[in-house]
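One protein chain is absent from this view; the other protein chains keep their places.
Chain naming follows the written order as A and B, and within any one chain the residues start at number 1.
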Amino acid sequence: MKRTLGVCYYPEHWPEEEWADNARRMVETGLTWVRIGEFAWQRMEPASGRLELEWLDRAIDVLGAAGLKVILGTPTATPPRWMLNKHPDMNIVTPDGVRRKFGSRRNYCFSHLGYRQECARITRILAERYGKNPHIAAWQTDNEYGCHDTTLSYSTHARDGFRDWLAQKYQSTDALNRAWGNVFWSLDYNTFDQIELPNLTVTDPSPAHVMAFRRYSSDQVVAFNRVQTEILRAHTDAPLIHNYMGRITEFDHYTVGEDLDIASWDSYPLGFLSDRLEGTPEHKARYLRQGDPDMQAFHHDLYRSVGRGRWWIMEQQPGPVNWAPYNPAPLPGMERLWAWEAFAHGAETVCFFRWRQPAFAQEQMHTALLRPDGVDAPALAEVLQVSKEISTIPNAGTATARVALIFDYTSAWAWDVQPQGADFDYFRLCMSHYRALRRAGLSVDILPADTQNLNQYKLVLAPGLMVIPPSLMAALTTFQGTALIGPRSNVKTDEMSISVPLGPNLPNLDSKVVNTESIPPNCAIALQNGGTIRHWFEHLEGEAPIRWSTADGRPAIVSNGNLNYLAGWFDDETLFKLIAETCVDLEMEVTDLPDGLRIRDTQTHRFYVNYAPEDLEHEGLKVPAAGVVWKAF
Amino acid sequence: MKRTLGVCYYPEHWPEEEWADNARRMVETGLTWVRIGEFAWQRMEPASGRLELEWLDRAIDVLGAAGLKVILGTPTATPPRWMLNKHPDMNIVTPDGVRRKFGSRRNYCFSHLGYRQECARITRILAERYGKNPHIAAWQTDNEYGCHDTTLSYSTHARDGFRDWLAQKYQSTDALNRAWGNVFWSLDYNTFDQIELPNLTVTDPSPAHVMAFRRYSSDQVVAFNRVQTEILRAHTDAPLIHNYMGRITEFDHYTVGEDLDIASWDSYPLGFLSDRLEGTPEHKARYLRQGDPDMQAFHHDLYRSVGRGRWWIMEQQPGPVNWAPYNPAPLPGMERLWAWEAFAHGAETVCFFRWRQPAFAQEQMHTALLRPDGVDAPALAEVLQVSKEISTIPNAGTATARVALIFDYTSAWAWDVQPQGADFDYFRLCMSHYRALRRAGLSVDILPADTQNLNQYKLVLAPGLMVIPPSLMAALTTFQGTALIGPRSNVKTDEMSISVPLGPNLPNLDSKVVNTESIPPNCAIALQNGGTIRHWFEHLEGEAPIRWSTADGRPAIVSNGNLNYLAGWFDDETLFKLIAETCVDLEMEVTDLPDGLRIRDTQTHRFYVNYAPEDLEHEGLKVPAAGVVWKAF
Partner (left out) sequence: MKRTLGVCYYPEHWPEEEWADNARRMVETGLTWVRIGEFAWQRMEPASGRLELEWLDRAIDVLGAAGLKVILGTPTATPPRWMLNKHPDMNIVTPDGVRRKFGSRRNYCFSHLGYRQECARITRILAERYGKNPHIAAWQTDNEYGCHDTTLSYSTHARDGFRDWLAQKYQSTDALNRAWGNVFWSLDYNTFDQIELPNLTVTDPSPAHVMAFRRYSSDQVVAFNRVQTEILRAHTDAPLIHNYMGRITEFDHYTVGEDLDIASWDSYPLGFLSDRLEGTPEHKARYLRQGDPDMQAFHHDLYRSVGRGRWWIMEQQPGPVNWAPYNPAPLPGMERLWAWEAFAHGAETVCFFRWRQPAFAQEQMHTALLRPDGVDAPALAEVLQVSKEISTIPNAGTATARVALIFDYTSAWAWDVQPQGADFDYFRLCMSHYRALRRAGLSVDILPADTQNLNQYKLVLAPGLMVIPPSLMAALTTFQGTALIGPRSNVKTDEMSISVPLGPNLPNLDSKVVNTESIPPNCAIALQNGGTIRHWFEHLEGEAPIRWSTADGRPAIVSNGNLNYLAGWFDDETLFKLIAETCVDLEMEVTDLPDGLRIRDTQTHRFYVNYAPEDLEHEGLKVPAAGVVWKAF
């Protein structure tokens, strides 16, 4: 597979007579792909059943004739206004019980089966018409599932669907009552129709109740997407893709990904640093125009896993966006850096969002490769540069990692349902461990919890893993490398009860979590040899050898040599120290990268990206601010 | 009365074959009491009218046979799901007009008379069956009235009840219009049916309107509880108890208490410090694992008053809980300290919550005396130690205090309705005065506003008392000790108007509050001899002698010798200085305890509790960190 570039384009926004010139300029910029169609339902079908697809035929022809490969999106994220006449109750309902209104996008409820059939209908129409079109080289389903908090809906459709789902899963309310522990607070049900969605309760609803709803809701995303992929499969051989959004954890991306050929994600480094990442004000100021040095890489590694090796960036931030609290411009060089970092992590394609900034509507302040007046925007020159550079090292791929981090959507839901400490967040926990690995210069794979084989790895991390499934437990039992498990791992049952016997129940590691503490951000628990535990600390009991202790002599890490259980959430410096110490034990190459510098290997090259606003040096190599440098092995 | 210990237990959570062993272990731990039943309505009556109480018979038998005294709770805080079929509109409604849903607890609206009758029915069934049972040695009504913001409900039932209540109170809308000042903003009513609940107005509703609704709402709690106590009284001689929750001020505990024999409260020192107490981050970090040094004592003194001398702790935090923003573990020793502090303040019984941590449901992360796997949790050994220690000084009781603080629920509502300064809170104001008394080493009584006799006291404080009722005014008139009244005391009428003539109208103290200021937390008003006024300052006018002045010469305290009016809310240091100076004048013993050390006397002993994380010394006595020490007089 060759490294390629692409762009998102909305022919319906521009006069038809400009399309050919736009296509020509795309090709001149070195772009291979053009994504179209995903918000154009109204133009495709201006009234229910009245199809107008000739403009789309022509757009595909013009783009294809220019030499571009077209990614065609199903337009199901933006149902037209007439859809509400047919399905007046199709819109999502908030946890407060308020139905959202038409007027933006993603207003549909995933549980509304009538709307799901409408999506099947339009997908079939597009698949039949374009499934064999030689210019359509890939398909995108919908757009950014879960964006704008749209996975969970508290509609009557969701309620009814949830009751059916529960009836199928538990078969009897007796079984459900037992599984959920409904004896507590007299919460037993006699019929499935008595069960409400777990919103608007006076105090906490049962965590098992909420977890069931979270699983149900994730399943609806999977089902919604599958309706489209099944239709598309019947009509096309082109790969099927969805463009996931950053730090969306409300549905299981691995499961959605099983129905697709390629995972892609929409990478907005500055927007994400501003609106969805923990960090001190100083950190956010330092990386204001570059983005967090580890956020993109985490998602690259995650989606490589979701795509079973095949992944893209479908939307790359091209300059200031319109939707974050603050919207600065990237430093010159960042478009190139972000693209190359993606390629280093194995991306096949990097698409920019979007070709030309529209002067109108919601995203008019979101920049693009062209300005609203059609003149080149600053990003364009960097895209052109990358297009030339990839021709010199054209093959997509990345190095085989020796380090793995387990990332599990069910665990994200579990700790969202039951944080136990106000600042406990699963993504944040995983990200802090990932940061330590990156600072050590390691290339990381991210794996789902049902991974069955760890043979490739020397070091595996599993922080916050709600349940270690049997297959992973089996793999750990024979694992030859070092595993760092915990904190808060394998301490629950699938039904969100505490495991008895008490977890983590690791093979050959006699250690139980007998008590749990969460502590506020201005408190810490000191370790015997320096460093601290923050946020979360578990009291361990058992005969397992103690590897690290707290200053007052309690276990901070227990270890049987290759399996370690971490009793707490270590601060960043201490996590790095642990990784470094472990790598030395494993005789793995390890380093301590300066703040902002990151490394990723492919099979042929080592890539150095410098997120810092100043030049940095490492091992004699100077990497300019906002720059990327690579060396062949 | 002997000092005793107890525990909360849920036989319905555990296999019947384990009950006897549990009972045996309770007795071995030195426990006398076991509370059961209060959340088990669904197990008692799995469908409407279908009673299944044999399991409860057996549980009482097993526990009683082991030598335990049983406290039986009415299960009315957790109506089963079938109750909603009978009373679909029984749930509480939020100020935003949203009806809460089933799925947790305390979902009922206090104004729903249909549900109230259901509670009468189940109470009668239990009273008839167990009223003479020799093992049932006490009864608890419901559970934690008002917890989770459940006193106020904006339902149609509340609206209708409120209208009736107003019609009875005012007899005519003319009288109501005059009393509320409805001429202001054209708010007059012509019929009682025009009066809405005071939510969802565009800007402030009339304070008199809101106060009436607060009084009505408190009355419903009283009436709700009274339905149960009247039934129980007819069937049992055992004492009746309710377990109040910390810092709940939405209903009048004194009035509820009049229908009961013993007041009890649920003491969660770490949870309360985290979620419902003002304090700097430094203060909260210092006492993270001990709780605030004065919060528990305040409630002990309050509930001794509510119980007219008889009071218990019904639930004592046994380790980390699940519901506060952060949930650390107590320092070793704190279970013992908390229990002994309660005994020093006159508690008869301290019950721990709960016997065994369930692995399931909402409170699975709330620790207990036993772990989920049935092994002793850390608290158990401390409970056993206390049980041995109380056998050496077995008699319940406390010293006769010479100092009293008035605490009045109506005042809490008044300043909640009309804070006038964003950080003005009645509980906080009283607590700051209480802290100063405690730092001076004084044993304090807390009294209701309708106290008629102050003869026992040398020093009385009444900060923020909305209205001084005639009986208290009479007592003050002949009071021989020193009274510190104000700020913001006796400046209002019962109808929440400003008193004219202007308050405080104290006997022989010519001083009027002619102007009032609230100031933000980063501002202060300096006093002439050091110290500051914070939050609140009243401009006084009159001939009363000035005891303290502001730096610019205005009265800060006026005094006729024994009656003092405080014109402002003094900072903590200055409040202590005032108390100390006053005690010297009164020839009362006074000290200045180090931060964290507190004293309480019984008739036979002085108890020293050390909330600090370091050892402290006082008057040659060393008190270990998290320790308690006592000396006989």
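Heads up, the rule we're going with is that a contact is a pair of C-beta atoms (placed from the backbone, for glycine too) under 8 Å apart; a residue touches a chain by one contact, two chains touch by 3 or more.
From a predicted model like this one, the values you see are computed outputs, not experimental measurements.
Asker: For the chain not shown, which residue from A:191, A:322, A:508 or A:604 touches it across the whole complex?
Answerer: Per the contact definition at the top, the residue touching the missing chain is A:322.
Asker: Among A:167, A:223, A:288 or A:393, single out the residue that touches the unshown chain.
Answerer: Per the contact definition at the top, the residue touching the missing chain is A:288.
Asker: Given that one chain is not shown, which residue among A:362, A:453, A:508 or A:604 touches it?
Answerer: Residue touching the chain left out of view: A:362.
Asker: To test your reading of the contact rule: which positions on chain A touch the chain that is missing from view?
Answerer: 10, 12-13, 39-43, 46-47, 75, 78-82, 92, 96, 98-107, 147-148, 150, 274, 281, 284-285, 288, 319-320, 322-323, 325-329, 357-365, 367, 371-373, 375, 377-378
Asker: Determine and list the chain B residues touching the chain excluded from the picture.
Answerer: 96-97, 180-190, 194, 196, 198-209, 418, 420-422, 493, 495, 497-502, 512, 514-520, 522-523, 539
By definition in this document, only the chains that are shown with their structure count from here on.
Asker: Round to the nearest whole Å and give the separation of the Cα centres of chain A and chain B.
Answerer: From the centre of chain A to the centre of chain B is 47 Å.
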